[in-house]
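For reference, the structure discussed in these notes is given below.
One protein chain is absent from this view; the other protein chains keep their places.
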């Protein structure tokens, strides 16, 4: 059997309002066979950086099809609503850096359009709700087989607003990283690849001196969350291959006073 | 391909308990082809007014099929469990005003029953969980093609408990409205149609004097959320065609001390 057409959907809409359900309704009216994966809708409101990172972490695990991302503080301004084609699918959303890291992980955009076609939009009675009226209809149209070119005017796929991927900084033999993500279990993911540590002659193992804010503390490297002693924060290479500070039954973030960097 | 049968589901069950998943299971055991849209399940517990308004906002965007709404403070009392037919589908839920505004937007009920058929209920071991035992089975039965009349005794579709749709009040040339909804982004939707303002000779544009509680403040009309200056609350016609007070990156509700009216 053929796989049904798929839209994987991420937003900052939350679940308390009916925004997500309405976008599902809009898409299923256009493409009744559609299967929708809700990646998450609890990106903090307007936090493009957090949305872009979540999308980049998720994208390699999604089925082929359309990725719909909506974190859009500039709705109604002149930021471009876009769709881009990649190997095996499409990305739809605002051109504000939300999609760019995931698009890059999917091999880069091969084509792009600004979503200007009135035929593939819903009429809005007042201020714009582009998720409902522009992005969801475009995603469903692409999933149902409509050509990318029918959705609007072509743009240079290289003109996408880049995402801000934070870089590490090396100083006096130490790597200065940044917090990418604090998850539900209190794990703190950093933008540090263990290879970078090794290339500087630093060990990924034993005990490392970690400076957080104004204080430095020794943290033990472990291979699994369960290897930490009760109440001990540890270092490990997480399931995305990045260095994380992990709590043991608690929140490393709370314990150590860590907050994600701001975009 | 035929569209699969669809149930669009709204409740105040939240997501922390397994209530929503259990209702999905009950429906899919009855109709395995079913597609379920979760409109939202985070209506505040027992808030029939908030549920009715969310359903009314969503209904025009849902596919044809069955709408299942469960916000039911009177479960186990003598409020009627009902199903009504409309053009293109059915509504199922308690007869307490939750469904009425959405039924009206769908063109009004053409037929109705009280859900008395034991054959289409699950046996309950104790106090009633009507979402699981009465409403979900009825919704799945209707979606699978069972006749409305088989689910129970016919009622006059005009006998539905009406929803309380708040009216505006005009006094001394000013329109007194009510807060319908405060969304995740802090936007405050009022029950005021911009046409009503225009019909009174009030401008929908420029700067308006808005009284909130005991204080009056000037708010600027804008056409898009993004047109507000940093930290400025503004007025706009929202994506449902109603007047809203919108914050810029924050919560208008928090800033201005606004709360939704109580049912």
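As written, the chains take the letters A and B, and residue 1 is the first residue of each chain.
The rule is simple: a contact is a pair of C-beta atoms (placed from the backbone, for glycine too) under 8 Å apart; a residue touches a chain by one contact, two chains touch by 3 or more.
Computed from a predicted model, the values in this text were never measured in an experiment.
Here the missing chain is touched by one residue of B:13, B:61, B:91 or B:225, and it is B:13. Panel shows subunit A; residues 1-4, 6, 8, 10, 15, 35, 37-42, 54, 57-58, 61-63, 183-185, 194, 223-227, 236-242, 244, 246, 249 of it touch the chain omitted from the view. Although one chain is not displayed, subunit B still touches it through residues 13-22, 24-26, 28-29, 32-33, 45-46, 73-77, 124-129, 132-133.
Everything below uses one rule, namely that only the chains that are shown with their structure count from here on.
Each chain gets a centre from the mean of its Cα atoms; for subunit A and subunit B, those two points are 31 Å apart.
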